[in-house]
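Shown below is the structure under consideration.
With one protein chain removed, the remaining protein chains of the complex are shown where they sit.
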Amino acid sequence: MADVKRIGVLTGGGDSPGINAAIRAIVRRAKPAGLDVVGSRDGWWGAVEDDLVPLGLGDVAGILHIGGTILGTSRTNPFQKNADTGAWTPTSKVDQILETLKRRQVEALIAIGGDDTLGVAHRLAPHGVRAVGIPQTIDNDIAGTDYAIGFHSALAVVTDALDRLHTTAHAHHRVLIVEVMGRDAGWIAILGGLAGGADVILAPEEPFSVGEVEEALQRRLDAGRRFSIIVVAEGARPVELGSRPVATEGRVDAFGHPQLGGVGYWLAAELEKAGLPLTPRVTVLSYLQRGGVATPTDRLLATRFGAAAVEFSQDGQYDVMVALHGPTVVAVPLAEALAGCPKPVGPEFLDLARNIGVR
Amino acid sequence: MADVKRIGVLTGGGDSPGINAAIRAIVRRAKPAGLDVVGSRDGWWGAVEDDLVPLGLGDVAGILHIGGTILGTSRTNPFQKNADTGAWTPTSKVDQILETLKRRQVEALIAIGGDDTLGVAHRLAPHGVRAVGIPQTIDNDIAGTDYAIGFHSALAVVTDALDRLHTTAHAHHRVLIVEVMGRDAGWIAILGGLAGGADVILAPEEPFSVGEVEEALQRRLDAGRRFSIIVVAEGARPVELGSRPVATEGRVDAFGHPQLGGVGYWLAAELEKAGLPLTPRVTVLSYLQRGGVATPTDRLLATRFGAAAVEFSQDGQYDVMVALHGPTVVAVPLAEALAGCPKPVGPEFLDLARNIGVR
Amino acid sequence: MADVKRIGVLTGGGDSPGINAAIRAIVRRAKPAGLDVVGSRDGWWGAVEDDLVPLGLGDVAGILHIGGTILGTSRTNPFQKNADTGAWTPTSKVDQILETLKRRQVEALIAIGGDDTLGVAHRLAPHGVRAVGIPQTIDNDIAGTDYAIGFHSALAVVTDALDRLHTTAHAHHRVLIVEVMGRDAGWIAILGGLAGGADVILAPEEPFSVGEVEEALQRRLDAGRRFSIIVVAEGARPVELGSRPVATEGRVDAFGHPQLGGVGYWLAAELEKAGLPLTPRVTVLSYLQRGGVATPTDRLLATRFGAAAVEFSQDGQYDVMVALHGPTVVAVPLAEALAGCPKPVGPEFLDLARNIGVR
Partner (left out) sequence: MADVKRIGVLTGGGDSPGINAAIRAIVRRAKPAGLDVVGSRDGWWGAVEDDLVPLGLGDVAGILHIGGTILGTSRTNPFQKNADTGAWTPTSKVDQILETLKRRQVEALIAIGGDDTLGVAHRLAPHGVRAVGIPQTIDNDIAGTDYAIGFHSALAVVTDALDRLHTTAHAHHRVLIVEVMGRDAGWIAILGGLAGGADVILAPEEPFSVGEVEEALQRRLDAGRRFSIIVVAEGARPVELGSRPVATEGRVDAFGHPQLGGVGYWLAAELEKAGLPLTPRVTVLSYLQRGGVATPTDRLLATRFGAAAVEFSQDGQYDVMVALHGPTVVAVPLAEALAGCPKPVGPEFLDLARNIGVR
């Protein structure tokens, strides 16, 4: 039983809906238990620069549903990665963090974020920092937990987009391509595509060929369907490009611009070449997937994770990540969670898609 | 390995968003596997009356997101309940069902519904009917599975309503009471209340007293909050009425009408008597909770359940219910699932609510 | 050309989505023009009690879409109404307002609200207060303008509710009754009912009889429709009660409670007596209609109204209300606008409903 009096909270990396719900739960769980809570501004940056703010019940009122993070976020990392070996070395910022925590009497730290943010929390353990991680990323690619905060909200954006496209798609002879997030894993693409009724789903888990896509579109044309909807993850890998993501290929347009449009536009151009009687149109959801109101699922998950993180801190469970295992919230070692990143989509969904006729 | 050629599908009881997604998945899973699918109209009614319709891929196109059920539903029950003993006796409708299935060569049956519908499926087993159940009810009170189809969509309606009320509540000195579904279990009230940030949640799981509610409201007034939001399940049980639901008390108004307004209006009237400086206003969500577009979570669940039900049929697993156990879809004996109905909300949510300061 | 340096803003009466958009537009229009803006807290209360807050560009950042009002609201009225004659007499609060405005050098006042709030603004004119009104009420019953702020957002709530009910309604044999706001005018009921495809619409504009409603339901049954949806305004007037609203009849239930449930429950009970094979279910939207995010239409209207109110102040146009006339924003005398309240729904919508077969 740790004798914790003050807990620090920080939110790092890309934000997603549900973070504020977690912060709120932390404060609402901690305060009645006699714990103080302080927030670090802009992720690890506030811990480095001693920019901490007290968090009381009033500060977290009315934020349950709001996307983003009231604490701000950044990509500040107190460790440096060796480009060759991949090993991380502490920088002087680690000492600054230790000083801040000591000066402010912050005895435990709750870090909310993706693998970068959680990785810092884990690497600080040998330096004496007692941290609990909360997984948060719309990409859902953190291992050790069924779901991370933010994923279900991103899923809702993609599903809603596909619903919209369905209503207009069958008025025209079109193939509508929707580019979604997911550099390393296809959670958004595959589960979003299934929930939104996509005809073709292209994700990092399995390379695809343009020819296969053409065949799938042709099969639908043969079956009398006037349109098709393709969901493609930004990290999808065409065999035509050596099974590497499209974005890694340096492309420059006629203005000398690097071509920013990604795999969605690439695929559209390839399909146009193929000569099917379907005009491609590309929608790029981009940051829409990070924004908006958190879904109930994310709010419940975040509320449970936030409360559990406080309880683990009180119980002296550190260097762990709060995780959902089925219906239960448990603690898993951060080392274990991080070792499995990026977590790919498993066969229960890949097989499901194939078995119900989605390419 | 059962040698099934034709599967029947029916949807019974109160409908909820996600049923159509399950029907679609059944057809899309069965057809490529060489199975025929027929639908029974209006639940068990179609099986009794031999009102079956063929279901092809074209019939389930475009229905993934749509609430309700393309097959219709009813409360037809081929068994009769003995009011004293609670035992069920087959009526002549059971024979009619057996004849229909034989005549139409329906070798396996997938029944989508709540405990009534699934109960019929189970009681038909000794009569030689090979059935797989899919749990569907916004109330989420079917045992043996983490979630039933429809619950997450109802949750979204309640959460959205609470969000709306929050924006207007703090402009006024009001207590806003939201009456939600849940006669026997408080899944919608408790998880919806948590996701929507309710200040007070009243559910069948624990009787409440009006005095307690007043105290909770007073505490918020003392803390300077101008409003409070109460979520109350229709089956919530005030100790003032002997811990029985309000609706069981026969009430008649000045017109000789039975008073249809339930616990929400009852509580509002009691709070007005208490004299707090907060005017109560009642919202009754009623059938809104059954309607609308299925959420992505429900569509994924329904798609997984539908595909799995076909697979269980093919594998000869009968008298079972498709169930979600954590991230996995499994088969549980129908007897076991039904024995645990109505499944109450567990301590992981009841404690969570208390621990973060919700009454 | 008035030489105004400081403008006061206040929001009174029931709130609605779009108020914040108007406050934002006022500040964003005034500041670059060299004007100061102060807000009065809780409607006229802040002007009476000298509770004013400065409003800068930072204060109105991020509030465009948020329902409610950042300034709060109240029903404080510095005039007293003679119950017999209906005439208004100033109370001592009028002097307090005049002192506050003088002390704080507030040279012009923008009052955002319904007929109560705008009425005060108008009655203050003879006392030397230079005010511009902005019409705001979900009821849309202010004369002189096509639309008031908030109406379109309430319309969206009702329409969305009717969409939800449609998906579930036709699975059952039900008549779904939706009680909406509208004590004196049926804007929400009639336009909401039209937009949501209601089968029967009952509004204050025309008394209805229960018999007529039964006939309409029977006609739909005869045409093979399994359900009907009724929208009823809280101020709808059954001929059976002398064409007076249901709520005016004192009703007490078996607990000695005044029966708070209004016309929706009353109608449900009457229809049950009639014995149609349709079970009535009642949804009471209540404060949902005031809450939530403002629709684009309300945000645009509020932004235009806010900017125009500043411009009218600069031009020395007082004792007027900002109004929408077709595509144009104009100034109408407050006296004229108030004289026409409550503005009923016109024949262009009443006839439309009848002509397309809505009762």
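Here are a few things to note about the model shown:
Which chain is which? They are A, B and C, in the order written, and residues in each are numbered from 1.
Basically, a contact is a pair of C-beta atoms (placed from the backbone, for glycine too) under 8 Å apart; a residue touches a chain by one contact, two chains touch by 3 or more.
Predicted, not measured: the structure shown is a model, and the values here were computed from it.
Across the entire complex, contacts from the unshown chain go to A, C. Of the listed positions C:163, C:212 or C:272, the one in contact with the omitted chain in the full complex is C:163. Shown as candidates are C:62, C:211, C:242 or C:316; the residue that touches the absent chain is C:62. Residues touching the missing chain, restricted to subunit C, are 25, 28-29, 32, 57, 61-62, 64-65, 146, 152, 155-156, 158-159, 163, 166, 170, 191-192, 194-197, 223, 225, 293, 295-297, 299-300, 303-304, 307, 325-329, 348, 352, 355-357 (touch as defined at the top). Summarising the interface, subunit A meets the missing chain with residues 14-17, 66-69, 72-73, 157, 161, 163-172, 174, 176, 249-255, 257-261, 265-266, 268-270, 281-288, 290-293.
Keep this in mind: only the chains that are shown with their structure count from here on.
Per-chain Cα centroids separate subunit A from subunit B by 31 Å.
Averaged C-alpha coordinates give centres for subunit A and subunit C that are 41 Å from one another. None of the residues of subunit A touches two or more other chains.
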